[in-house]
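The complex is shown incomplete by one protein chain, all other protein chains being positioned as in the whole.
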Amino acid sequence: MAVITKTLVFQTKGEEDIIDITDDVIKAVNGTMLDNGIVTIFVPGSTGALTTIEYEPGLLIDFPNSLDRISPRSLHYEHDKRWHDGNGHSHVKASLIGPSLTVPFVDRTLSLGTWQQIVFLELDVRSRRRKILLQIIGE
Amino acid sequence: MAVITKTLVFQTKGEEDIIDITDDVIKAVNGTMLDNGIVTIFVPGSTGALTTIEYEPGLLIDFPNSLDRISPRSLHYEHDKRWHDGNGHSHVKASLIGPSLTVPFVDRTLSLGTWQQIVFLELDVRSRRRKILLQIIGE
Partner (left out) sequence: MAVITKTLVFQTKGEEDIIDITDDVIKAVNGTMLDNGIVTIFVPGSTGALTTIEYEPGLLIDFPNSLDRISPRSLHYEHDKRWHDGNGHSHVKASLIGPSLTVPFVDRTLSLGTWQQIVFLELDVRSRRRKILLQIIGE
């Protein structure tokens, strides 16, 4: 059993950018030479989130639309009143979806469905440089 | 320390079927002979999700109702326009709740509350054969 840490770094385009990191996670896990285990994918930050989705152009519109119905930018946010950074709705969405995703791997293969990709959701209102942590535990 | 993989296979009845998999997870963990660790429960697929709930008839109505308010089937989804499978709202709900749940076990007992069950949520619009992965890590 071993713990191996890897990081992904990329620039996002701004609000509602959805980045497919599946291939990067696969490469990271394969690079460890571990056969079986889990990878915990984590964003250190409170305006981004991790989940899985079928990465096709329709859902890249539908999913942000649904998040906007939950927490529309147009509402009043106490966060914005205090800090004036205009991203109160970003924080709310990020806390709802969560900063962490754990995916098993078996025989050196991530246990994803055929139409299931791992994505980072940029929920902040501006382009950000994001550093994502992969904590890989296995044997 | 060891990593042990188990799978659960079952047929769902279709949209908003909520399946209590608690006993199956308990049996799987006990079968490993590991005393302490975590089990990561994962659905390989983008129209199902995992969470916990008090598994009683009222909430089996209330929880799907709340998900429908977030992402009603009656809205327009770009996914459906492109793929014509009528499950755009299913994908949105699944990405929101997430495909993964990690539960600790201590002294061979899952750390659940008395009124807390582990459930698989079928969010797709039709009956599906589901294979759920349990990645158990412990000692």
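Going in written order, the chains are labelled A and B, and every chain counts its residues from 1.
Operating definition for what follows: a contact is a pair of C-beta atoms (placed from the backbone, for glycine too) under 8 Å apart; a residue touches a chain by one contact, two chains touch by 3 or more.
These numbers come from a predicted model, not from an experiment.
Student: With the missing chain put back, one of B:L59, B:L75 or B:V125 would touch it. Which one?
Tutor: Looking across B:L59, B:L75 or B:V125, the contact with the absent chain belongs to B:L59.
Student: Using the touch definition up top, pick the residue from B:V29, B:V43 or B:L101 that touches the left-out chain.
Tutor: Considering the complete complex, B:L101 is the one touching the chain left out.
Student: Touching the hidden chain in the full complex, which residues of chain A are there? Just list them.
Tutor: Residues 1-3, 5, 40, 42-46, 70-71, 77-83, 88, 91-92, 94-96, 98-100, 102, 133, 135, 137 of chain A touch the chain that is not shown.
Student: What chain B residues would touch the chain not displayed?
Tutor: Counting over the whole complex, chain B touches the hidden chain at residues 1, 36-38, 51-54, 56-59, 61-63, 66-67, 69-70, 96-98, 101-104, 106, 111-113, 115-116, 137-139.
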